[in-house]
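Of the protein chains in this complex, all but one are displayed in their positions.
Chain naming follows the written order as A and B, and within any one chain the residues start at number 1.
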């Protein structure tokens, strides 16, 4: 029984579909006059952010609040708490405050895993992005967005992404979004292709459940969804690529390239976007680009995760939950 | 899931009985709701939804008008969430015109402790403000734990707490029946 959500690799296909299905029901709550559910009343969710990420934090905050949980935002960024001891002390503090769940964003890969396995706290741990490791709720909301767009909100219920061709483009090496997406999309039956300059593909990628290509133009016509990763301009200084211009010429998505995608294919971006770098404004603002939708879907997906982890007396995620019919 | 001893559950209502009972309830609704002009039927998943649809079909036959029917999932409003792992959610589907100032008839298969209906009333409150709320159930087996009663009852079935009542509907179970059995182990209550 998993009490935590640390890695997308930990999710079974049934776990993932359950989360997506639950998110679909949560999304419908957003259309109601009262967007709040009493489900997590009396539960305390702590957003523990060692790294700035306003969008992820407010997404989790909105999700927890819509489920009536008490939310405490703990911004631990700054030099005084950048040492390891602080993670432990902070964890012990949160434990003393009775946190039922800790949503953690940390610059160090593995910090959420340490938090979940160190015995420092009892509550559930949700990884909101750790270093260059994983960002599982981002992958879930991406999969949710893809299922809605490529299969359909109602038609998608109970289904995975079997056979869909997903292309992830950009700085895979430093991307926790890419790692989580590769695991989750593979689990959901999709065919994943990574596209990046060889310098931004990690050594060892040949063992990942995906294909790798260095040529965006060859892959685009065979893609049902193209996910553009944010590429930090500073990477240029570490010689990962020569210039910004060369990068966007070879790996950026512009209108011409988008036109080579199949008609139904969508463009995704986890945000924040570097317009003019990995994506042009024309693509970013087109109705094929789901970036804004992904933000809205993020709240529904995180509601689903929090509900399934905290809604009962134990997590409902894995082993495959039995939907029992109770006697009424 | 109920577990029963060697004496298998015995049917107390068979398919034709259920048909007859639903027809009667439909007529009662028309009568008490004075033509059922503003009725909205909301079934509580899973089997309440099928019953609501069947009732809607009958009401349409009687009144000759389209009858709004939907579903109301009460999972996230239950008061016993913390007693088991989080459950998968079912669909809440409110008919297009909503429930504002309408007569909402909640439909469920078995009325037992009343806690499901309490949760349903809470869920309804977050969706809108009906003119009134009524309750239709196929079976009322007693043992109420809350001050709740049904407006329309298919069959009153006095039971002991050791007994189980299981409703089967062809949409879900392949046949229509209400089964009365004995539970083997700890009590499985409503909700």
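Heads up, the rule we're going with is that contacts are C-beta pairs under 8 Å (C-beta built on N, C-alpha and C of every residue); 3 or more make two chains touch, one makes a residue touch a chain.
Quick note on the criterion: contacts and distances are computed from a predicted model.
K.L.:
Consult the UniProt record of the chain that does not appear here and report its protein name from "Dihydroorotase", "RNA polymerase sigma factor (Sigma-70 family)", "Branched chain amino acid ABC transporter substrate-binding protein" or "TusE/DsrC/DsvC family sulfur relay protein".
P.N.:
"Dihydroorotase"
K.L.:
Can you pull out the displayed chains that the omitted chain is in contact with?
P.N.:
A
K.L.:
Among A:87, A:128 or A:231, choose the residue that contacts the chain missing from this document, as touch is defined above.
P.N.:
A:87
K.L.:
For the chain not shown, which residue from A:22, A:47 or A:132 touches it across the whole complex?
P.N.:
Only one listed residue reaches the unshown chain, and that is A:132.
K.L.:
Can you work out which residue in A:179, A:230, A:269 or A:302 touches the chain that's missing from view?
P.N.:
Touching the chain that is not displayed is residue A:179.
K.L.:
Return the single residue from A:96, A:203 or A:259 that touches the missing chain.
P.N.:
Within the whole complex, the residue contacting the unshown chain is A:203.
K.L.:
Just the residue numbers, please: which parts of chain A touch the chain that's not shown?
P.N.:
On the side of chain A, residues 9, 82-85, 87-88, 106-111, 113-114, 117-118, 130-134, 176, 179, 202-205, 207-208 touch the unshown chain.
We take it that only the chains that are shown with their structure count from here on.
K.L.:
Can you compute the centre-to-centre distance for chain A and chain B, using the mean CA position of each chain? Integer Å is fine.
P.N.:
The mean C-alpha positions of chain A and chain B differ by 39 Å.
K.L.:
Any idea which chain A residues touch chain B in the complex?
P.N.:
Per the touch definition, chain A meets chain B at residues 18, 21-22, 25-26, 28, 32-34, 36-39, 67, 307-316, 321, 323-328.
K.L.:
So in the complex, the part of chain B that touches chain A is made up of which residues?
P.N.:
Where chain B meets chain A, its residues are 1-2, 46, 73, 76-77, 81-92, 108-112, 116, 122, 126-128, 164-167, 188-191.
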